[in-house]
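The structure follows.
Every protein chain but one is kept in place in this view of the complex.
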Amino acid sequence: MAVSKSEGAMIELKIDNQIVEVQEGETVLQVALRSGIEIPSFCYHPCMSIAGNCRICLVQVNGRPKLMPACNLPVTPGMEIETHSNAVIEARKAIMQFISLNHPGDCGICDKAGECKLQEYHMRYGDYDPLSIEPKSRMPKFYNLSERILLDNERCILCSRCVRFTREISKTNQLGIVERGSHSRVERLECATFDDPYSDNVVVNCPTGALLSRDFLYKSRIWYLETVRSICTGCARGCSVNVWRRNKNWYVRGSGADKNLLAYRISPLDNPEINGPWLCNKGFDLHKLTAKPRVLAPAIAGRDVTIDEAIEAARQMLADAKKPAAIVSAHASNEELETFKNALGDRVAIYTRQDYQPEAGEVVEDSFLIKADKNPNSYSVQALFGNQPFDAGKGHDLVLLWGDNLDYASLGGARVIHLSSFEESQEQPASVLIPISTFFERSGSFCNFEGTRNNFEKVFDKPTLVQHAGDLFGRL
Amino acid sequence: MSCLTDKFDQVASTYPPEMRPSLVLPLLHLMQKEKKHLSEVDAIFIADYLGVPSMQVKEALTWYTMLYRQPVGKHVIKICRTIACSLMGAERLINYLEAKLGIKAGETTPDGLFTLIAVECLASCGTAPAMQIDDTYHEQLTEAKIDQILKELS
Partner (left out) sequence: MTDARVFFNFEVTADSHTLSAYKSRGGYQALEKALKGMQPIDVENEVKASGLRGRGGAGFATGVKWSFVNKQSPVIYLCCNADEGEPGTYKDRWIFEHSPHQLIEGMILASYALHVRHAFIYIRGEFDLPWRRLLVALKEAREAGYLGENILGSGYSCDLIPHQGGGAYVCGEESSLISSLEGFKGYPKNKPPFPAVKGLYEAPTVINNVETLANVPWIIANGAATYAEMGTEKNKGTKIFGVSGHVVKPHLMELTLGYPLKKVIYEDCGGILGGKALKAVIPGGSSSPILKASEIENITLDIETVAAAGSMLGSGAIIVIAEGTCMVRLLQVLTRFYAHESCGQCTPCREGTAWMNKIVTRISQGKGRKGDIESLECITKGIMGNTVCALGDAAAMPVVNFVKKYRDEFEYFIEHGRSMNDGRLEI
């Protein structure tokens, strides 16, 4: 278990001749990480047990010749730590030699280049010329741990982060280190696949290119990309994520320009209040969610029209309706919901729903991150409008349907104004169909199942004819 | 497998109940006595019996040198190659055994009778050179003694 920051007494010690105030129960590495003092580490992870196997965090204590690993070094009063003494620098060089002794020089073809801790530390702490003239050991290379994850045992430095993740965090125990000594390697059970619902976290956690995402494989060098803060809409946990898109200085011109509108990959964004540094596989697939075929053009009864024609038709229908209703989307942002309430709150009967239900084969709920409610903003919908499932028996003649995944036929024969993002097949076309933006195309916020508010930012511009739902309500 | 679990129960009863995971290695030994060599399926069987993760038992199976994951012959000859035995002629005797059996260390004779493995220190240093066949130690070895021992086992 990680050493917890217990309510210990405050004590003073010296790190690199600077006096630092620390809490009893902390380790020297924890102190360094939160104070911006440089001590390298591979195997340490704040949320997992201390492994102490990489040995790169060795520091000098009170001038003694035997160096100690900072990750497992409890602070004591009057301690004097040196992080850059000659002994420490020599030790780091030696450790880097050992770590990269059998590491293949794959950087040119390895996805991890540019975000690889091994590369970074090699340049910073290692020797340029390797000492070894022995041929490098061969290991199982570049094979499927599952259909999502690739494992390359030659690149692995056996820090055990992935193993500890499946043991302590996702608790599936699907990864382990087998064999002894220099034959050690990470492996899964032969008779099973690595189908841990949180498997992709090991790719983020791996300090080298040993574990890679098949989905992201060879799509881009990461230095062409940048991150945008967003939220996963896969369930009501609303984990914070980073969406990776192309940096505009690296935009592709000519053919392939569609890459500039591509969400290359998703990674967790550390949010101590909601998901910590973790994300489930559905979250890692968020970019697939938003890449489904879109509704791109307004239509009246299936016939393409201009946006103004569509809005006018909708407005007219709402005004004429005897018993209009609206079904609110649980994927709507807080801002959109506010606007809706102000513009239409008094004019229509408001119903709520959970747009998406768990699908067959999907984890419904677990004791870690995944919630049964597969929608990001049910909390706010409930807070504003209560819980009102649509009643077809109430005789509504017009329904303003906001969101997707609902069969028009279940609306009791009412005419439908559909504010829709994703293409879907219906028996009859909607009376009015207005394409609306996804949360990737605007900024806003959701409230997760605990009511914690979280912000997301715009990743891409919306397609030309697509509207922001929030802009529409005032015009209806 | 049910008589195997009876044997498992019997060993388990000699340990305090709160130390159930400690049974991983004893049960692996027990199972290997029955099956001569073990595979992942056996590791999972033991894991399920003990209520520990399958991967934990699989890791142990691959880490301890006394556990075999490949088929072995009727008799496993483990000849020591560490320092005291080397000083007393272990290399000569290993070459002798390889020539006599017609196999290299790590292999099994075609008739399935003997597997030859070169192992590390057996703690018979004062009576070197030494080897262990199955459970039995044979010490102060000479070529003649080896001939005699193997003859009796054939």
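Every chain is named by a letter (A and B) in the order it is written, and numbering of its residues begins at 1.
Here, a contact is a pair of C-beta atoms (placed from the backbone, for glycine too) under 8 Å apart; a residue touches a chain by one contact, two chains touch by 3 or more.
Since we're looking at a predicted model, the values are computed, not measured.
Although one chain is not drawn, the whole complex shows that of A:19, A:133, A:217 or A:360 it is A:133 that touches it. Listed residues A:37, A:58 or A:325: the one in touch with the omitted chain is A:58. Of the listed residues A:50, A:113, A:343 or A:363, the one in contact with the hidden chain in the full complex is A:50.
When you scan B:4, B:72, B:103 or B:121 for touch with the missing chain, the hit is B:121.
Panel shows chain B; residues 14-16, 18-19, 21-26, 28-29, 50, 52, 56, 59-60, 63-67, 78, 81-84, 86-89, 91-92, 119-128, 132, 135-137 of it touch the chain omitted from the view. Contact residues of chain A toward the unshown chain are 50, 52-56, 58, 65-67, 69, 72, 74, 90-91, 93-95, 97-99, 101-102, 131-134, 137, 157-158, 177, 179-184.
The definition used in the following text is that only the chains that are shown with their structure count from here on.
Here the CA centre of chain A is 48 Å from the CA centre of chain B.
Of all residues in chain A, those touching chain B in their complex are 167, 173-180, 188-191.
Partner chain A is touched in their complex by these residues of chain B: 40-41, 44, 53-56, 58-59, 62-63, 65.
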